[in-house]
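Here the complex is missing one protein chain, while the rest keep their positions.
Moving on, here comes chain A:
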Amino acid sequence: MTTTSPATRASTSKSALSLRQRLNRADVKYSPYVYVAPFFILFGLVGLFPLVYTFVVSLNDWDLLKGAGDWVGFDNYAIELADPWFWNSLFNTFSIFLLSAIPQLIAATFIAAVLDQNLRGKSFWRLSVLLPYVVTPAAVALIFSSIFSEQYGLVNNLLGSLGLDPVLWKHDTFPGHFAIATMVNWRWTGYNALILLAAMQAVPTDLYESAALDGAGRIRRFFSITLPSIRPTFIFVLITATIGGLQIFTEPKLFDATRATPGGAYHQFETTTLYIWNMAFNQDRFGRAAAIAFILLVIIVLIGLVNYFLSKGIATNETKVSRRRAAKRLERHRAAGRAAVPASIEIQQER
């Protein structure tokens, strides 16, 4: 090593750098930014710009056909937060979300557990549960809309032949939500089941074997081994289901497609995204629609944060548990070791 101070070394090298060296240095310094640039440029174009644009629109009395109107500040937000139709749409969104997410995840777990068994023609069954996912939502909506038709639909015909009263799927609130949730479930259950199945297959078989040796039955093994092991995947499925559920549009839009008021005759299954669309493209109120879109963004971010802390809590819980267990084991080992050969433990710990 020489005794040159870092400062002088830097100054001499700087003046002596050839173009090639400088290019090299620039390469090291700047090219990483160039490599990550495509994402940020794309994000700026299709993510950030629309976001900012929407925000600007939401501050104007913007008409769809006539363009920007007067600057109104946050008036649009105030109007929407006081509008009963806005709250109606939020209620519908959450109602349909709960009606679909809960049964869907339960069914998906069950189906995944069944597919996880040693079935004959495994691939056939696994592909079959994914089949509904291939059908476009628009086609699903048209088929279910016909099935749930009030006067001519399959479901009401069946109810009628059982001597029951027809259900007003397209006029009553809860039946409408139920019918739409059915569509969502039909389409997404198989998809979620496959993801959960993948997680289940990653559970080590020796866990099941030792549990079986300890006398745990099938059901006990499912609840005590399978479910805890797939928890992280389960949370992932829950989060994607939440995001999808809060943006549900096609199903309610096409459920009563010939109706001029979107989301049912009385807006009884008008979800928030549908409400935004109606506000913008039927009522021409672009500014207010943009404001609702932003409120929805805030709601989704809030729910995302809740999800984040929830999953973080669970993750830390798990590490806590494993750390505690490791510590306990070590303690026991030490205690046993101290009694017998303390030296060997010291060595082990050194390692």
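What to note about this one:
As a convention for this text, contacts are C-beta pairs under 8 Å (C-beta built on N, C-alpha and C of every residue); 3 or more make two chains touch, one makes a residue touch a chain; residues count from 1.
Everything below uses one rule, namely that contacts and distances are computed from a predicted model.
Hidden chain, UniProt protein name from the list "RNA polymerase sigma factor, sigma-70 family", "Cytochrome c oxidase accessory protein FixG", "Cell shape-determining protein MreC" or "Sugar ABC transporter substrate-binding protein": "Sugar ABC transporter substrate-binding protein". Of A:81, A:265, A:305 or A:326, it is A:265 that touches the chain left out of the display.
The chain not displayed touches chain A at residues 64-66, 85, 146, 149-152, 168, 170-171, 256, 258-261, 265-267, 278, 281-284, 286.
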